[in-house]
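Every protein chain except one is present and positioned as in the full complex.
Let's turn to subunit A:
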Amino acid sequence: MNATHSANSGHDTDAAMDARAALEQAQGANLSSDRDRRVHGFALAGFGLVMAAFLALSQYFDGRAGTIVLGFYVVALFLLAAWQKRAAGTVPLGSRQLGWVGMGLSVLFMLASIIWLNIRQGDNRAAGIGEQPDAWWAYALAAVVTALPLLVTGALVARGGRR
């Protein structure tokens, strides 16, 4: 009876040691590198800057120049997405969700900025000023507001590993 009890407690000790080793292994497992976090962070910030530049330039230019701006916008987004996919071996934990939140807010702010700029243009027309580009600060403000959510989420993703 004592021998059985002793064998059982020896087995439990081994199991506990194995369990501790497995837990240590689990704690040490971190597939995501600082480089991957930087890639995803820079990509998010880059999307924000491209969207901001497109917003400001597309409101300033129209006609043929506006079409060229749209072309550059689409190509820039495509190249940025391709670089992000190629350069990173992992998607850091939580960065996908953060990225979608940032993208959603930036798109929302972009639409709000376009509406605001159009209302200002409408007011100018009503005041008899006619079709003139808006003040530079209005474009700059719209661009900053558009880029901000993705710049912030980009910074959060890039710094994620150092929390």
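The rule is simple: a contact is a pair of C-beta atoms (placed from the backbone, for glycine too) under 8 Å apart; a residue touches a chain by one contact, two chains touch by 3 or more; residues count from 1.
Heads up, the rule we're going with is that contacts and distances are computed from a predicted model.
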item	value
Among "DNA-binding MarR family transcriptional regulator", "Cell shape-determining protein MreC", "Cytochrome d ubiquinol oxidase subunit II" or "Multisubunit sodium/proton antiporter, MrpC subunit", UniProt-listed name of the chain not shown	"DNA-binding MarR family transcriptional regulator"
Option touching the unshown chain, where A:Ala15, A:Ile68, A:Ile119 or A:Ala140 are the choices	A:Ala15
Omitted-chain contact residue, chosen from A:Ser32, A:Ser58 or A:Asn124	A:Ser32
Residue in contact with the excluded chain [from A:Gly71, A:Gly89 or A:Gly104]	A:Gly89
Chain not shown, touching residues in subunit A	12, 15-16, 19-20, 22-23, 25-26, 29-32, 82, 85-86, 89-97
